[in-house]
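All protein chains of the complex are present and in place, except for one that has been dropped.
Note that the chains take the letters A, B, C and D in the order they are written out, and that residue 1 is the start of every chain.
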Amino acid sequence: MLENLIISIPILLVLSSAVMGFSSSKLTNINAGIISSILVFISFIFSLVIFYYSFTNENSILYDDFYQWISISGLNIGMGYLIDKLSAMMMVVVLLISFVVHVYSIGYMRDEKDFKRFFSYIALFTFSMILLVMSNNLIQLFIGWEGVGLVSYLLIGFFYKKESAIKANLKAFLINRIGDMFFIIGIIMIFVLLDSFDYKTMFSNLKLVDISNLEYYYGFNYIDIACFFLFIGAMAKSAQIPLHVWLPDSMEGPTPISALIHAATMVTAGIFMVARLSPVYIYAEVTTDFILIIGALTALFIGVIAIFDNDIKKVIAYSTISQLGYMVSALGINAYTVSFFHLYTHAFFKALLFLCAGSVIMSLHHNQDITKMGGLRKRLPITHFCFLVGTLCIIGFPLTSGFFSKDLILEVMLYENTDLSFFVYILLLIGALVTTVYSLRLIFIVFYGTYRGGDIKKIHEESFVILSPLIILATLSLISGFVIHTFVELPIFMFGVKEIHYEGLLPFISHGVLSPASVTLIAGFFIAKHLYLDNKEISFLSNKYFKKISMIIKSKYKFDEFFLNCSDFMKATSYFAATKFDIKIIDSFIVNGLPRKINKLSTYFKSVSSGYLYHYAFLIVFSLVVIFGIILARVL
Amino acid sequence: MITMTHYLVFSALLFCISVAGIFINRKNILLLLMSIELMLLSVNTNFIIFSNYSNDITGQVFVFFILAVAAAESAIGLAIIVSLFRARNSLEINLINKLKG
Amino acid sequence: MDIISILFYLVTSVVIISSIGLIIVNNTVHAALLLVLIFFNTAVLWLMMNAEFLAIVLVLVYVGAVLVLFLFVIMLLDIQVKKTVSKKLYLLFSVTISAIMFAELYLVIFYHDFQNSTVEIVNKNTSNTYEIGLLLFTEHIFSFEVTAFILLVAIIAAIAINMTDRQRALRQDPGKQILETKEKRLKILKDDEL
Amino acid sequence: MINNILSFLIWLPIISGLMILFYKRNDAVLNFLNIIINFIVFFLSLILLNSYNQTSTNFQFIENTNWIPSLNIYYFLGVDAISVLLIFLNTIIFLIVSLYNSTLNLKNRNQYYASFLLANGLTIGVFSALDAILFYIFFEALLIPMFLIIGIWGGANRIYASIKFFIYTFLGSILLLIAFLYINSSISSFNVLSFYESNFSLIEQEWLFIAMAIAFAIKIPMFPFHTWLPDAHVEAPTSGSVVLAAILLKVGAYGFIRYVLPVVPLGASSLDMFFIILSLIAIVYVGIVAITQNDMKKLIAYSSISHMGFVTLGFFLIFQLFDSTKIQNDIVVSLSGSMYQIISHGFVSAALFICVGSIYDRYKTKKISDLSGLLNQMPVYSWFFVFFALANCGLPGTSSFVGELLIILASFKTSFIFAFLASSTLIISAVYSLWLVKRVIYGELKAGLNNDIDANFLEKIILFSLALIVLILGIYPDYMMTYMNITLQNLTNNIILKI
Partner (left out) sequence: MNLNDTLMSLSNFAPEIFLFFMAMTILLAGIFKSLKKHVINITIVSTIIAMLLSFFAYTDDSVFIFNDSLIKSNVTEFFKIICYIVFLIQILISQKYLRDKELISGEFYSLLLFALIGCLIIISANNLITLFLGIELSSLSLYSLIALNRTSLISGEAAIKYFVLSIIASALILFGFSYLYGITNSLMINEIANYLSNNELSNLYLFSYILVFIGVAFKFAVAPFHMWLPDVYEGAPLPITNFIASIPKIAFFIFAYRFLNDNQILYDDNFSKFILYLGIFSIFIGNMYALAQQKIMRMLAYSGVANSGFIFLAIFASLEFNFSVAAFYVITYTVTTVSAISIITFISSNKFDVVYIKDLKGLSSKSGLISVLFMITLLSTAGIPLTIGFYAKYLVLDALVDQDMIITAVIVVLLTVIGLYYYLRVIWFMFFEKGFNSLVKSSGTINLIILSIIPLLIIAIFIFPDFVFSYLFAILT
């Protein structure tokens, strides 16, 4: 029964995708959207059942193969599922947000010509994500991994006539591919070590492997390298420095997509993967330190960029990267459940923020520039409310979901009690301050003050189809933090994590409120209020050193330029190789050159033939003499 | 004492000279024909030498045939030369190189 | 040195010198006459090797017929021979090659061991002509017939090559001229045929 | 009938091809005949696929007649799983090509069809011949129809391309002939099975290997011998390109697996590093060369070379694998990867060439710089194009991924560096495929491109069926993997025994 449910989820999603993709024009857009949403909703219900099952039956793991992908001697790869609490939870989140976005999109995309194509894509995306989440082996994970990347590629380029959109999607795909290249090597390294792609077998084989006696490459442990490579894949997917550059650009896609893919689900695949492979990762000590640093740097430095950006979606995108940095840094201290908790809360409030932004953008007729907004609070009250909820969550206002998850990360970071983790803790604290500043800046500039874009009278709330998802998500954002104990006690797969001191909800709240994070919250509020609500200058900020720093930040640390240079270099190399080496040297000089030489020789021969009878006769006699001479020399 | 080798060497020398005649000569084709006659003459001499040496008359029979054929050859050669001369009004070998390469 | 040797050296030196002369003289008539000289002297050599019949045939057929033919052609064609000088290098080269060729042949012949190789004039009971005739008409009868055909071919060829067609003579035929069309008259020529 | 199925498969298309040469009255009838013949051949190959016994290590459907007793040449046909799959690939591709051809505007339609039918039969001959000379004859004769196809129906520079194609491949194959003759002179048989039992000294094997490897390396083509392929592809008509990429390159790969690896394994293993490096150069360097090509066909041609680099990499890794792991299964994995790559590339490249060809038919240009935003005018085509471009860059779920995965896996077992270089294709292939898509398919429609005709019904069927095959092969590779597993194990045994 349960197996059937599990199988039917991906099947329903593929069905939805195929129906939307190949249906004739008789199916109207609205109907198509409704059908698609219903199918996703059914899947969501199924996933709830599965979720319920896994959380009620302790230590029960659903595991089976649908079919054998490859089964030859020495290599067995199945396509199947492994449902434990982690994946069950993830499935629910994915399907829920997907459903919400489906509904939202019916309203948001209603005027698009390619409405059905859009729905086909998001169904396909949901399918790939489910494949990734429920997978029981690394290959299936990789298939889903690339699948979500593909759909992300297609969706960023959804408005294919826009030059910026098709540039962004290419960039997104290619940078993900860089990650994937390392990822696949990582997968293979794990396979070679553990002799299986299958999680179950892998982890049971792990116990047989003598970790300390493994091969070393350049002074690094085998398992470190493998995990490092896997993590590079995660870095690309979860937009960590320096492979984060694609995510802000990906905002060229339709806004619901930004909510679904580039905030709530796909970008967290990296986190999910590391959590999934946590039994391996705990052996990779060097790599986890690396993960920690990368996460912290991302959390702080990318967050800072958000303060200076004026595109409403990009600000949220940078904030996403920054929040992902928090999750990653939690992974760096093997606090997988904590990271996962933040993933879960973040999914709701970030999706909420994006959808609200979408609502604003739609109301303003596709204006995304926040300098042209302001004072929308009156005209868009529901959106404002929801946006406010989202903002409170992200800045970790007490009792909102963000408060719980972010505080937990900070706590475990402090609790880890090493030099590195303390340093990271400081960075994350500053990050929290930055988060407060940019989040409040956004809401202040957009919803408060006065409207800077023209006639405010024309602006009004969108339809209920748009607003109801906001409300659902807002509710979830507010309450989802209270299930903290579930997460803290969540065993990640068949392996325990480091114990976390958690003494109940109330002590946690009180401890959280009194922590340094609250100071950053208050400080951040005042800075933002001063700067953006009251529009006052802070003299400190007009200091020329700070200007210089802000210039660096505004340039986004030149990462884009770096990748641009890389691609230019590649093009130049390719051009050189194609024209100079391949055509000039191999083709012209050797392949055609040799025949040309022969032809030249031939023409020369032809030109020296005189056609005179006496030359012919002479040649005959000469040859005769030579032949005689040679043979005489041999016989005498 | 004149041995057969003397004769053979003479005949070989005659052959070489006539062969040289063919390619040293660049003036007219008639001389070519004459050189050819000379060449066949040396061949004939060879046959006669061997015929005499082995006391076998067959060699001389061969010479007889060669003589006949050589006469026929001269006839045809002269005919070709006459026809060439009619067409070109010249017998210079230097000018016969339309066909080349 | 016996008489045979003297005769041999005399005759051969005449032949060699005349043949060298033959290939270097400018005048064709002189060349033809030198050829006569060569044939006569060779005939003597052949006589020395007991080939009377062939010696006589050589004189009769060659001097009497073939060379006369040559002279006829020379006179008939009225050839003006321009004095063309061979390139020195080419000349030197050709002479060298011929010399080497001779040297090689000489080596080969010289090192071959012919037993009992003196050449003497012997008196035989049977006539040389008779013996040749006997062989010609018995053993080599087929070859003899073929030779006849070769001569026939020579005759046909000599005539056919130089025959002037009556049809090709320049005469006007008004009826034919009227019927003439462009297609019949025009012929595409290659550059090389000009 | 079933016992002579191979002969039927070979001679049916050849004879009907010759017969079709004499009919030129009605195009519709010609189209119909051509499709029917190709379909029958396809159907026969389906029967072959079905009735082949996967569990047996022997060659099956053997036909052995003493063809030329005085030269010791036999008409010896037989198939193992490798051949069966390649024959199946071959017949599908030719069926698809025949469908595609019937949509074209052609002069001398009957000759065109006849050439393809000849090529069809001859290729099946190549894949099923078990006598070396018979193989060689089919191998060489295959050049003639391809030469004519490129030369007569090709593009502006077709003469250069066709001559280069012919002479270059001929140059290689004639060395092959000498190698066969040499083998024959010492074991006095041209039978492949006796080739497998031959025992040459190391130095002999090395020379034989060089001779044969050059022949097949030109055909595949491997890195320094590859320059004929882009030229041939650019000038060939679309269907010609399809056959060239999907079938002809595979002939070279087939040669390696049938005549080189099991016959002269010692020679191959002593020179394998060189070939591994060439394969890696093909993957990385040729891939990079593909990026800035301005001609779509050239780009795909280079990408073909790059993908075939994987095939040869998989072939030549086996000796290193044997040295480092001594596990036979690893070798089988490597060979399976190569075989899978062969089949997969057949379909993907065929589809890409059909896409490009259709673009060319409509806009009369293959230059990327002349095209942009085709999605606006012909969405169906464009989406197929995008799909196949993605398949070309080895997206999981499509067939290309499977082969690449297995080969990267095998290469990691020998050396980390190999795996690293091989997996760089993930980036490089994505760069050239998707940049192509970006420039051609996406964006605003370029001014001056006018065409309202999207894919017609037949073209939709062609592309859809190809896409379906690519997807099925990607989603369920196990059928094929198991199909050829026994054969590859047997082959591996043969090789290992001789090292």
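Just so it is clear, a contact is a pair of C-beta atoms (placed from the backbone, for glycine too) under 8 Å apart; a residue touches a chain by one contact, two chains touch by 3 or more.
Keep in mind that this is a model prediction, so the values were computed, not measured.
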{"item": "Chains in view that touch the one left out, judged over the entire complex", "value": "A, B, C, D"}
{"item": "Full-complex contact with the absent chain, from D:I137, D:I327 or D:L471", "value": "D:I137"}
{"item": "Residue among D:L48, D:L117 or D:L148 touching the omitted chain", "value": "D:L148"}
{"item": "Candidates C:V68, C:I121 or C:V153 - the one touching the absent chain", "value": "C:V153"}
{"item": "Those residues of subunit D which, in the complete complex, touch the missing chain", "value": "67-71, 111, 133, 136-138, 140-141, 143-144, 147-148, 151-152, 154, 158-159, 162-163, 166-167, 170-171, 174-175, 177-178, 181-182, 184-185, 207"}
{"item": "Subunit B residues touching the omitted chain (full complex)", "value": "15, 19, 22, 29, 32, 36, 39-40, 42-43, 46-47, 49-50, 53-54, 56, 58-59, 61-62, 65-66, 69, 72-73, 76-77, 79-81, 83-84, 87-88, 96-101"}
{"item": "Interface residues of subunit A (partner: the chain not displayed)", "value": "595, 598-599, 601-603, 605-606, 609, 611, 613, 616-617, 619-620, 622-624, 627-628, 631, 634-636"}
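Just so it is clear, only the chains that are shown with their structure count from here on.
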{"item": "Inter-centroid spacing, subunit D versus subunit B (mean Cα positions, whole Å)", "value": "65"}
{"item": "Centroid spacing, where centroids are CA-atom means, of subunit C and subunit D in whole angstrom", "value": "68"}
{"item": "Overlap residues in subunit A, where contacts from two or more other chains coincide", "value": "618, 621"}
{"item": "Per-residue multi-chain contacts in subunit D, two or more chains", "value": "none"}
{"item": "Of all residues in subunit A, those that touch subunit B in their complex", "value": "606-607, 609-615, 617-618, 621"}
{"item": "Of all residues in subunit D, those that touch subunit A in their complex", "value": "164, 167-168, 224, 227-228, 285, 288-293, 327, 329-330, 332-333, 336, 373, 375-376, 386, 390, 393, 395-397, 401-402, 405-406, 408-409, 412-413, 416, 419-420, 423-424, 426-427, 430-431, 434-435, 438, 441-444, 476-478, 481-482, 485, 489"}
{"item": "Parts of subunit A lying in touch with subunit D, wherever the complex brings them together", "value": "67-75, 139, 142-143, 145-147, 150, 153-154, 157, 160-161, 163, 166-167, 169-170, 173-174, 177-178, 180-181, 184-185, 188-189, 191-192, 217, 570-571, 573-575, 577-578, 581-583, 586-587, 590-592, 595"}
